[in-house]
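Only one protein chain is missing from this complex, and each of the others stays in its spot.
Note that the chains take the letters A, B, C, D, E and F in the order they are written out, and that residue 1 is the start of every chain.
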C-alpha cells in the first residue's frame, strides 16, 4: 500500500505535555522524519495546535494514539499526502 | 494519446473511508505518483475535500471509480494537466 | 517566423467533451508540450475554462480548430508568448 | 551605447492583426529574444494590451514602427531595462 | 529522543539586557546555530519580542532559563520543529 | 570607501529625453551594470519615474548630473545599498 508522507492535524490539547514533549514523541515514531507544531490559539486550560508530520512512511494510527494518550483530541485531519513522492496541492480558481 | 499528469477534483464524501484510506487507494493506481487530499469543509455527515493526483499517466476513469465506490461524489473537475511535460497555468490580467 | 511558445485562452464550452478529452486533443498536436485546463465557472449547460498551452512551436489555427470542433467558443486570447525563448511578462506600476 | 534589454509598452490596437501576428513580427526583429502580449481589456473595436519584449539589443524604433504600422497606438512606455545585464526594479517603501 | 531544531517564542522583556545581549546569550548555547529576535511592540518600560532559535539540538530548558534570568517572561511557545530534519508547516484551507 | 551597488531614485522629468535615452546615458557610466526605469505616473508635461541603478561601483554624483542635465528633478533617494556585497533589506514587524 502507498506510503503516507505528510499529515496535518487540527488538535485541541491540554497545556501539558507541552508541544516540545508531544512533538518529540511523534518524531520518535518509525517512519517520521520531522514534526512541526504551531500554536493557533490558547486559553488558560487548553491550546489549539496544528501538527504537521512528514516522513517516508507514517503510521497514522500511532500518531493518533500518541495524541490521544497525551490528552489531545483530533478535531480534523486537514491534509494528507500519500504516494511514492510528496506532491503539493495545486492551486485552482475555486480556492 | 497524451498522458494525463495532474488532475484536481472537488469531492463530497462521507467520513468513512477516511482521507488516508481514500488517498492510499488512489496512490496505488498504476500511473499515479502521489495524492494530496485537503479538507475544505466538514459537517457531521460529510466532508468536502480537494483531491490532487499527480503521475506520469493517470487513468481518470479509475480515479473516478475509486471515488464513487468509496461513496464520494465528484462536484467538479477543477484542473487537468496533460502532455509530455507538466505545465503550469499562466497568470493573466483576467484572473 | 518566430515560434509561438505559450497561448492562454478564455473559452466557453459544453460539458462534453470533458476537459480531459479536450486537453488530450490539444496536447496531441505537433509542437505542443503540455496543456493545462482550469475551470473558472460552470452551470448546468456550459463551463467557462482557461486553457494554457505550452510548446516549442504551437500552431494556433489548429488549437482554434480543435476548440471549435468540440463546440467551444473562444472569448478572448488572454496571453501569448512568441520567440526563441519563453519570456515572462514584467510587472509594472500600471498593473 | 548601452543595450536595451527589456521594454514594456501599454498599447491600444485594433483586433487585427491579432496578438499572435503582432508578437511574431516583434519577435522576428534582430536583437529580440521573446515577446509576451497580455490582454488588459477589450471591446468590440479595440483591445488594450501590455507588450513585454526581451532581448540582447532591442531597437526601440523598430518596435515602435511595427506597432504603428499594425494600427496600434502606444499609450505609455511603462518600463525599460538597459545595460550589460538585465536588472530588476528594487522594491521600496514608496511603492 | 528526537532533536529540537527550531523554537519560536513570544516574550515580554525589559529593555535591558537589550536584544543583542539576549540573542548572543541564546546563540552561545550548545546546540543552537542562530537566533533571530524581532521587535513586535515596545513602550517605555517593556518590549514584546519574537524569538526564533534554530540548531541541531536545542535544549529548551536552557533557552527558558536565559530568558527568565534576563527578566523576560514567555507568553507563548508559538512553534516548534523536532526530528531528524527541519520540516515546514504545510498550508491548509483552515489557515 | 565602500562601493555603492544599488541606488533607487524617485524622479520627475520632462517627456524628452525619453526613458530609453535617459537609461542609456546612465547605463553608459563606468561602474553601472544595468538601469531599470519604471513609469509611476505621467501627465501631458511631465512624468514621474522610478530609477533603479545597479553596478559594482556607482558614482552617485554622475548619476545626479545626468538626471539634472536631462531636465529631471530628484524628489527622493528611496534606497541605497553599499558594501562588498549587495544585501537586501530585511522584513520587520514595523513594515
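In the analysis below, a residue touches a chain if its C-beta (ideal position, glycine included) is under 8 Å from a C-beta of that chain, and two chains touch if they have at least 3 such contacts.
Treat the numbers as computed from the prediction; the structure is a model and nothing was measured.
Engineer: Spell out the interface residues on chain F facing the chain that's missing from view.
Structural biologist: 1-2, 4-5, 7, 60, 76-90, 92-94
Engineer: Even though one chain is hidden, which residues of chain D still touch it in the full complex?
Structural biologist: With respect to the unshown chain, the touching residues of chain D are 92-94.
Engineer: For review purposes, identify every residue of chain E that touches the missing chain, sorted by number.
Structural biologist: Looking at chain E, the ones touching the missing chain are residues 6, 8, 10, 18-20, 23-24, 26-28, 32-39, 42, 50, 52, 54, 76, 78-79, 95.
Methods note: only the chains that are shown with their structure count from here on.
Engineer: Averaged over CA atoms, how far is the centre of chain B from the centre of chain F? Could you give it in whole Å?
Structural biologist: The mean C-alpha positions of chain B and chain F differ by 49 Å.
Engineer: Provide the list of chain B residues touching at least two other chains, using ranges where the numbers run on.
Structural biologist: Chain B, residues with two or more chain partners: 38-39, 50, 76, 78-79, 92-94.
Engineer: How would one label the connectivity among the chains shown: line, ring, star, complete, or other?
Structural biologist: Contact map by chain: other.
Engineer: Every pair of chains that touch: which are they?
Structural biologist: Contacting pairs: A-B, A-C, A-E, B-C, B-D, B-E, C-D, C-F, D-F, E-F.
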